[in-house]
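The complex is shown incomplete by one protein chain, all other protein chains being positioned as in the whole.
And now, chain A:
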Amino acid sequence: MTPEDEIEALIARLPLGDRAAFGRLYDLTGAKLHGVCLRVLKDGTAAEDAVQETYVKVWNAAGRFAPGAGSAMGWLVTIARNTAIDRLRARRRGEVGTEAAEALPAPGATPEAVAEARSEAARIVLCLDELDPGHRAAVVGVYLDGLSYADLAERRGMPLNTVRTWLRRSLQRLKECMAR
């Protein structure tokens, strides 16, 4: 069993209330998700809270994880990242918390589509390197550091709409490369 297969099997057991599976899943993935939350929030206490909230969501939402729709680790990373982003934005607004976007299950994916989506996802790292370095940094900064369009505009001294136009163009180029 590969680590990915084991993570997927463990998630599959959570809807039945399997606490041992939950403990094992936490042991296998906790440090990685903690790293992601720390990267986004850059604050130890906030990251710990985000990790805790992430696993509460995982426990409650595991029944909605469709095995094969994406990678199991990717599903966990998405929940952790979105939870951390939500806390980052709430902190900036001086709020306590809001509703985070969840990791979406891909609806009705066929095995072929799943295989295609997985190999496509795996190509993102290579495809990012084909982008202009500034655009690459912007995409990574948005995903891992939680930058908003306003942040990007400020850093580059550009109007917000201009920033949005070029980032969208980068995303389309990324898509074309990943689909090749």
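We adopt the following convention: a residue touches a chain if its C-beta (ideal position, glycine included) is under 8 Å from a C-beta of that chain, and two chains touch if they have at least 3 such contacts; residues count from 1.
The working rule: contacts and distances are computed from a predicted model.
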| item | value |
| --- | --- |
| The complex's invisible chain, by UniProt name, from "histidine kinase", "CheR family methyltransferase", "Regulator of SigK" or "ABC-2 type transport system permease protein" | "Regulator of SigK" |
| Those residues of chain A which, in the complete complex, touch the missing chain | 8-9, 12-13, 15-22, 26, 30-32, 34-36, 38-39, 48, 51-52, 55-56, 59, 63-67, 69-71, 73-75, 77-78, 81-82, 85-86, 89, 101, 103-110, 112-113, 116-118, 120-122, 124-125, 128, 139-140, 142-144, 146, 148-149, 167-168, 171-172, 174-175, 178 |
